[in-house]
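First the structure, in the form of structure tokens, and then the observations on it.
Left out: one protein chain. Kept in place: all the others.
Entry: subunit A
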Amino acid sequence: INHIVHNGGLYKRPFNEDFEETPMLVAVLTYVGYGVLTLFGYLRDFMRQWKIEKCQNATEREEQKDFVPLYQDFENFYNRNLYMRIRDSWNRPICSVPGAKVDMMERVSHDYNWTFTYTGRVIKDIINMGSYNYLGFAQKAGTCQEAAAKVLSQYGAGACSTRQEMGNLDKHEELEKLVARFLGVESAMAYGMGFATNSMNIPALVGKGCLILSDELNHASLVLGARLSGATIRIFKHNNMQSLEKLLKDAIVHGQPRTRRPWKKILILVEGIYSMEGSIVRLPEVIALKKKYKSYLYLDEAHSIGALGPTGRGVVEYFGLSPEDVDVMMGTFTKSFGAAGGYIGGKKELIDYLRTYSHSAVYATSMSPPVVEQIITSMKCIMGEDGTTVGKARVQQLAENTRYFRRRLKEMGFIIYGNEDSPVVPLMLYMPAKIGAFGREMLKRNIGVVVVGFPATPIIESRARFCLSAAHTKEMLDTALKEINEVGDLLQLKYSRHRLVPLLDRPFDETTYEETED
């Protein structure tokens, strides 16, 4: 039963998300692939130990062989036997601005990826399908760059202090007022690093005796922040509102584990767009649940700010909801604004509290002034306050690119995860060898993609992830689609049987076990 029928009244627009099930043959072949790789890994380790093959890993010195071992060699098994073979698809050095097209330094390896040497050649004009450049503000010329260059010549490059000491520039105050206006909240605070925003502010908001309900696929920064805070963490199935409601009910009925006291606070951690799945959070239902059970909501809009919504205000605007319903709105400036850093927005009392009690406010260096200016200019451009319609055009271009790209890929027969409107497009590869092959074939055809495999994703769900941008023109997308089509035929990646499975029917095992803390 499609559960949207139950809560359909909360949604003002169709919510189309699907995660097609792995075909059984593909799953079996994937396991066979990993099995063969494991057996060959054991063989190579045996040869390395008996000195038949040269060992290029870090090992202890001869005189230290009798000590307790310094390096865990089994924990490194996956790294040296699987990752090293396809390592050239990651950490590729680029040498130009990561816009719609990027230049990359060519590197070769003569010993199967253990070491790399640069040939000196630069591969020019690679279509960039991997950078988080949703609105195309990663440019080296234009109003944002000129404004940032002017501020650089006026303020210099570094702020040289923390916000609490001498590093609070008037630019920071201007930025925070602008961010608050952009989001529609009372007040906002900006930090120099998006990861640090999450990991340093969640401990300031919750502590021991509080409960955190976090989505299964939350980002590492949210997980780290939750663990650092010392609160109890319970995980609900990805985007599954029945699972969240069950956890909320249990928390309120049973209270804290042994003492049965009520929880001091219940905080729900969700993201706007999940970058590995391309799914959008079911915000209307989360807000309805939050109000019913009187808990707080922390929304991490790292990938959705600027990318969703008719005027780019994020997932709250996409669903037509009010920003006052979300207690803590967090986001980053890295993805859509072409800069670096993160922000937290909310009520004035909350932000004033964070200004004093958050670690990154007190100890971290404040944002660099040219970066602040880049954000101010790009945000004003999106809001239309610079007098042009460039911002609105970019938001619309991104939405059109997203719909077009996803539709074409689905028609070609690939399995694509995620929501129809999300600019993050994961294309399923499944088999370990195809991860390396896809990355290399796409580079040969001058397209740069990001591929991910186990253990970053579940064992049978390795994928290639495309990040669309408003800077991609239709010709670039058509070229990319043509090449993806060719590579898909070459590597036989067109698994789709065109059977759409809505998220609730997704075959997660019904019972999952969590690590108990002893």
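In this text, a contact is a pair of C-beta atoms (placed from the backbone, for glycine too) under 8 Å apart; a residue touches a chain by one contact, two chains touch by 3 or more; residues count from 1.
Keep in mind that, in the parts below, contacts and distances are computed from a predicted model.
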Out of "ORML1 protein", "Proteasome subunit alpha type", "Phosphatidate cytidylyltransferase" or "Glutathione-dependent dehydroascorbate reductase", the chain not pictured bears the UniProt name "ORML1 protein"
Decide which residue listed in A:S89, A:N128, A:T197 or A:N218 touches the omitted chain of the complex. A:N218
In the whole complex, not just what's shown, which of A:G158, A:G207 or A:P458 touches the removed chain? A:P458
Of the residues A:M189, A:I235, A:I382 or A:I416, which one touches the chain left out of the display? A:I235
For a quick check of understanding: of A:N133, A:S229 or A:S275, which residue touches the chain that isn't displayed? A:S275
List the subunit A residues touching the unshown chain? 21-22, 24, 27-28, 30-32, 35, 38, 72, 74-79, 214, 216-220, 223-224, 235, 275-276, 452, 454-460, 507, 509, 511-516
